[in-house]
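The other protein chains are all here in position, but one chain of the complex has been omitted.
Order as written gives the chain letters A, B and C; numbering starts at 1 within each chain.
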Amino acid sequence: MSLNWENSPATADYSIEELVITVLAEQFNNGEQATNGMGSFIPVAAFMLAKKTHAPDLIWLASSIGLECRPERIPASTLEAPLWRDSIMYLEQYSDFWDLVQNNWINKFCVGAGQLDQYGNANNSVIGGSDYHRPKVRLPGTAGLADLCSLNKKLYYWNLNHSPRSLVEKVDFISGAGYLDGGDARERLGLGDGPQLVVTNLAVMDFHPDSKRMRLKSVHPGSTVEEVQQATGFELLIPEEGVPNTRVPTQAQISLIRDVIDPDGMRNK
Amino acid sequence: MSLNWENSPATADYSIEELVITVLAEQFNNGEQATNGMGSFIPVAAFMLAKKTHAPDLIWLASSIGLECRPERIPASTLEAPLWRDSIMYLEQYSDFWDLVQNNWINKFCVGAGQLDQYGNANNSVIGGSDYHRPKVRLPGTAGLADLCSLNKKLYYWNLNHSPRSLVEKVDFISGAGYLDGGDARERLGLGDGPQLVVTNLAVMDFHPDSKRMRLKSVHPGSTVEEVQQATGFELLIPEEGVPNTRVPTQAQISLIRDVIDPDGMRNK
Amino acid sequence: MQEKITSLEEAIAPIRDGDVVALQIMATYAAPMTLVRELIRQKKKDLGLVVLIGGIAVDWLANAGVINRLIGAAVTMEQFGLCQQYRKAVEQGRIRVEEISESVLNARLGAGARGLPFLTTRGAIGTDLMKENSDNMKMLDDPFGGMPVMACRALVPDFALIHAHRADRYGNIQYEPGARWPDLAIMPKAAKHVVVTAEEIVDSEVLRRHPERTILPGFKVDAVVEVPNGAHPTSFFPNYGYDTQFHREWTSVSRNDEKATEFIDRYIRSPASQSEYLELIGGEERLEYLKEWEGKR
Partner (left out) sequence: MQEKITSLEEAIAPIRDGDVVALQIMATYAAPMTLVRELIRQKKKDLGLVVLIGGIAVDWLANAGVINRLIGAAVTMEQFGLCQQYRKAVEQGRIRVEEISESVLNARLGAGARGLPFLTTRGAIGTDLMKENSDNMKMLDDPFGGMPVMACRALVPDFALIHAHRADRYGNIQYEPGARWPDLAIMPKAAKHVVVTAEEIVDSEVLRRHPERTILPGFKVDAVVEVPNGAHPTSFFPNYGYDTQFHREWTSVSRNDEKATEFIDRYIRSPASQSEYLELIGGEERLEYLKEWEGKR
């Protein structure tokens, strides 16, 4: 906590998971309320890092249950009581949580998806097969993703396996609404906000404000624009002014992640 | 509790309130779930008496909050914590209570009304005046009566002031649906059950199974059919086979009411 | 974290004349009475009041001309009788009543809390409440072919006023186990702004010992004021019972406009602070007495 993170120098000693965590952490700020779902070691690490550096007053709701919890470190599960240790409030789920979420008092959600498409639509349901009821691959299912995607949330996706199979032109099944067919399709259904950022093992993408197509924002050191495009199942928008490198973690961020937040290395699981 | 209530002889030493309590108590039986509203000393006494005599396994929900409570005696309010002392469950109101009530797991309700009409419609809202917004008398309001009347409950009314002003041909305002215009009017709206009994200081009335008009069931000792009819603002149905006297309380019932259930005499307030 | 502690004056000041204000209260049970008095002291007017079962607070606000409309299921002080000042104001057309039943109010506030345009009930079907409130209650067919239901339009009060057992300075609010009426559960979630008085302000660490007792997160609360005995003369279990003597003193004058106003001058307009008010109502001795409520365990 007393680390001088603000003036800490950049480091080359980081893993891809750690880079993704630092990029995500920067998206969450003081005065905001954010939550994560299950199987979410990366978002949990990002929230914890944000709170220990630039955003001590970020309000983190752990896994929709534990408000302002203080786990000693990331535990072995993000859907179990050790995570929401020392919470200031347990949100009763059926009314408290879904009231506050639907009414947008909780407004940022960081989550993963089996497939994402060029308009930020997410698929955690089924891939391939003859029809919905005979899929090639049955994924876990939408859980709360379908809800949070339609309930005016700002959505932050992470993906540690950037490939033409996970970033596809069109998802096989929309389990979470992104910008649908792009343009104002989302707005026309009365759905606010939507996907903001996609952080992968290769690059960071956002969405064009008008077309809502996915746009390359930065490439991680060691990757090139061409490599990222090749690893993507659709044509990424490339800003004319060029694509910068993703800012690398600082020494202080890495120390916090390794020594304080996640000494057990759950981020690598 | 150890009083030999089953073989206790009738007594002439009772008040009208006590008679009303004993008549109501008989309506509530083992294996049923019943509740009361606020300002309900008479129903509370009736539930407590039933549980101490023929219906120890009646499930009484005190004022929609305290399940199977055990107040030492009737306290000074029926909408305050002393009533639901020793409850086995506090029903959280917004979901638990209204779920169980709407789904008819709680199915009997004992309540008073400012006006009742010949079809058992109840008024606790406004009397007289030029219109709804300029009433001659503003009553407390419907509270939960409008809900419970429409939610398939068996309704038991009490009235300690049997008069043409409180038992009227047509209520000025329907704050609680009885049989509406009679016949199958209630059923056509999909509303089940409805008013079962009206117990006043003069008589006991039920409702004709077809016409749903109020029908004299018994008159209290000391009253006559004619007196009851004169005190009623509409024509009561009088069974051809005659109208018996209301059964008077037993000594055991009176002792329980006076010495155990309501030593402070809240029933007379 | 944003600090939410403020004074009574500052907590109530943002309420504008004409606003819709939701008030926690059930007849004689658990109301933020210090906030109610502050509404009168600040001479608010034309407020719309939302109550489940209003009690003495409604009578006071009616006498002081603070409210001109009421959305609620009932107004009564239960064993202390009708609210006579309120009743007269309604009968004279000074307060317009939008009477709805409990399940309808729950549905309206529940929709407000959830950001939905309406919620539904099967209560109150067939009553005249529907006729008088056709703007906010409409029958709706079941799209799946079942029974029709009544849609109840979302109600979003401008403010909710709440009294709680404890809070921290960031506005996290705790309530002790016991009866939790719907006014507490749903009004503050539905309202745009929430003002809370608490018996005590505590360190956040105290709240963390019982996170299941926290009923509102700090980010949903605008202002918190520490007000011991802030529910007097209503009950606030397990801390204290309602004040019978004080309610009777009010009902002994409440049919007489002049005497009622004198009462309000004396107990509400004159005392400069909560502690002066508490001295007036009998001070420490009276407060100790109220702690020993009937049936306390």
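Just so it is clear, a contact is a pair of C-beta atoms (placed from the backbone, for glycine too) under 8 Å apart; a residue touches a chain by one contact, two chains touch by 3 or more.
Computed from a prediction, not measured in an experiment: that's the story for all the values here.
Asker: For the chain that was dropped from the view, give me its touching partners among the shown chains.
Answerer: Hidden chain, whole complex, touched shown chains: A, B, C.
Asker: Which of B:8, B:33 or B:255 touches the chain that is not shown?
Answerer: Considering all chains, including the one not shown, the answer is B:33.
Asker: Give the residue, chosen from A:10, A:76 or A:238, that touches the chain omitted from the document.
Answerer: Only one of A:10, A:76 or A:238 touches the chain omitted from view, namely A:76.
Asker: Give the residue, chosen from A:24, A:44, A:65 or A:256, that touches the chain omitted from the document.
Answerer: Checking the options A:24, A:44, A:65 or A:256, the one contacting the hidden chain is A:65.
Asker: Out of A:39, A:183 or A:233, which is the one that touches the chain we can't see?
Answerer: Spelled out, the listed residue whose C-beta touches the missing chain is A:39.
Asker: On subunit B, where is the contact patch with the chain that was removed from view?
Answerer: 31, 33, 57, 59, 66-67, 86-91, 95-96, 98-100, 102-105
Asker: Tell me which stretches of subunit A touch the chain missing from the display.
Answerer: 38-39, 65-66, 71-72, 75-82, 84-85, 90, 92-94, 98, 102, 124-125, 129, 132-151, 173-177, 180, 186, 189-191, 269
Asker: Kindly note down the residues of subunit C that lie in touch with the hidden chain.
Answerer: These residues touch the chain not displayed: 115-122, 136, 138, 140, 142-144, 146-147, 149, 151, 153-154, 177-178, 210-212.
Here is the rule we go by: only the chains that are shown with their structure count from here on.
Asker: At what distance in angstrom does the C-alpha mean of subunit C lie from that of subunit B?
Answerer: Chain centres of subunit B and subunit C, defined by C-alpha means, are spaced 29 Å apart.
Asker: Between subunit A and subunit C, tell me the centre distance in angstrom, where each centre is the average of that chain's C-alpha atoms.
Answerer: 41
Asker: Could you put a whole-Å number on the gap between the CA centroids of subunit A and subunit B?
Answerer: Result: the chain centres lie 58 Å from each other.
Asker: Which residue numbers or ranges of subunit C touch two or more of the other chains?
Answerer: Those would be 185.
Asker: I need the residues of subunit B touching at least two other chains; which ones are they?
Answerer: Residue numbers touching two or more other chains: 94.
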